[in-house]
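What follows is one structure encoded as structure tokens, with my remarks underneath.
Excluded from the complex is one protein chain; the other protein chains are retained at their positions.
The block that comes next holds chain A.
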Amino acid sequence: MIEARGLTKRYGSKTAVDGVTFTVQPGQVTGFLGPNGAGKSTTMRMIVGLDRPTAGTVTVNGKPYAAHRRPLAEVGALLDAKAVHTGRTARNHLLAMAATHGIPTKRVDEVIELTGLRPVATKRVGGFSLGMGQRLGIAAALLGDPRTLILDEPVNGLDPEGVLWVRNIAKYLASEGRTVFLSSHLMSEVALTADHVLVIGKGRILADAPVSEIVDGAERKLVRVRSPQATELAELLKAQDAQVDGVEPGLLEVRGSTAAAVGELAALSRIVLHELTPVASTLEEAYMSLTADSVEYQSEGIAGHAGTQSDLEGSKA
């Protein structure tokens, strides 16, 4: 279990994490969702004591991370794939980490096997691809058989098979009663893996709820209506408490109503319709709308499109 109380981190005048309070429960996968620069990594680094909070506290399994006698048995953390000396082989890196906790060599070979690193275990990490580095980071996180796992963007750079593997291992570990805290900037990834989700934007927690609730709550039903008498129709819809946006002349987007209701109203008022389309918003859009005001690096036009973003992610692997 991870408990943060009023956790704050400031760098000079910039506030990276702004008094967040949350609890990550064992036995389920908790997604930590937010745009880049929202404060996910900083929060995770504070959990394992790498960054000192400016204010507030965070405990893991009841104690601050540094107060544990066997920290690697409490928390396994993948903070970024490149937290490894590039001149050392993967196996030697794991052996050195294991030595601090008296973890036997057998366990090192076990996690190498588990993460599919065996073919490259005796190669130096400097030549690793992003995906192999990610697997090594996960291997290191699993080394101490920890009760809590913190994975910062674990699927970053993995091929589709690796992504599936991370999802499975996260769910499996949670099913064993462990706490799994996994960050991502991709709503779709969290929706597929997590049971519960924390949404963070500009250093603040925007939502803390089961994934299903976030998806249902944020999924806005939308009806697109094209009509030469759009202005007239808009007035009628507004009178029925529907929310109407004029997208372009003759095209309306209607929220708070259904296609059937709009059609009936138009027929009743003798208004001609050229198009009547119910539009279900995607998860990605739901997430976008939730974090719309808190995106650190706002982009113009195409880059804001969710599909483009996942395509970019995919091509990195």
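In the analysis below, a contact is a pair of C-beta atoms (placed from the backbone, for glycine too) under 8 Å apart; a residue touches a chain by one contact, two chains touch by 3 or more; residues count from 1.
Assume contacts and distances are computed from a predicted model.
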- Per UniProt record, name of the chain withheld from view ["ABC-2 type transport system permease protein", "Gas vesicle synthesis protein GvpLGvpF", "assimilatory sulfite reductase (ferredoxin)" or "Amino acid/amide ABC transporter membrane protein 2 (HAAT family)"]: "ABC-2 type transport system permease protein"
- Out of A:A4, A:V17, A:V58 or A:L142, which is the one that touches the chain we can't see? A:L142
- Only one of A:M1, A:L114 or A:L273 touches the unshown chain, namely A:L114
- Message: In the whole complex, not just what's shown, which of A:V58, A:L151 or A:I169 touches the removed chain?
- Response: A:I169
- Item | Where the missing chain touches chain A, by residue | 45, 48-52, 65-66, 68-73, 77, 79-80, 82-89, 92-93, 95-97, 99-104, 107, 110, 114-117, 119-120, 129-132, 135, 140, 142, 144-145, 157-159, 161-162, 164-165, 168-169, 171-173, 176, 317
